[in-house]
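With one protein chain withheld, the remaining protein chains of the complex are depicted in position.
Coming up: chain A.
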Amino acid sequence: MEVGMGIRERIAKRAAKELKDGMIVNLGIGIPSLIPNFLPKGMRIMFQAENGILGMGESPDKGKEDANLCNAAGYPVTIVDGASYFDSATAFAMIRKGLIDVTVLGGLQVSEQGDLANWMVPGKRVPGVGGGMELAQKTKKVIVVMSHVSKDGEPKIVTECSLPLTARQCVHLIITDQAVIEVTKEGLLLTEVMAPYNVEDVVANTGAFLQIAPSLKRIE
């Protein structure tokens, strides 16, 4: 199933709830980049970009873009008070030193151990690893947002990833168009189900064992 616009926004809205005041956050491209639209006004979050910005603000109005002020995907941004510019080696120093509180990344597959594959499909698409490997391996909390199943209807949450890994045992939370799943030491824990899906749908669309949280919530 393809993730349509409304669904992308629902996923982003749910992911936004994971961000707290005072955090340092790096957002991947795609769905993660929609998250700032769903944050409460006045929340102090320093958004980091691996090309060399700490303290990104909202997207500029049309016509106000600055070609020298862009995020890691090459799209124009603004900055907030207290922001800084630096070179990309410094940007990755912050990442590898473990100073980023949360990163939200896209995913192709996540395993029940929290292994993440999100950078290549051998023989098909080899975009390159970019900065995802370091973000996944070194960030305090890694949230993966993605469609629950692939375009061919195959589960993307699996016992073992079949695609080349970005990093092992790095994912803490998975947010999809059908569910919110925590990666725990005891395995995957289904904590929320998104309407119109029910628990049976989610279990059927997941390629790994799911424990159902006693406090399971339904998101309308």
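To be clear about the criterion, a contact is a pair of C-beta atoms (placed from the backbone, for glycine too) under 8 Å apart; a residue touches a chain by one contact, two chains touch by 3 or more; residues count from 1.
Keep in mind that, in the parts below, contacts and distances are computed from a predicted model.
The chain absent from the displayed complex carries the UniProt protein name "CoA transferase subunit A", chosen from "CoA transferase subunit A", "non-specific serine/threonine protein kinase", "Putative oxidoreductase YjgC" or "Sulfate adenylyltransferase subunit 2". Here one chain is not drawn; of A:Met43, A:Val126 or A:Ala195, the residue touching it is A:Val126. Within the complete assembly, A:Glu134 is the residue of A:Glu112, A:Glu134 or A:Glu192 that touches the hidden chain.
Within the complete assembly, residues 49-53, 65-76, 85-89, 91-93, 95-96, 125-131, 133-134, 137, 164-165, 168 of chain A touch the chain that is not shown.
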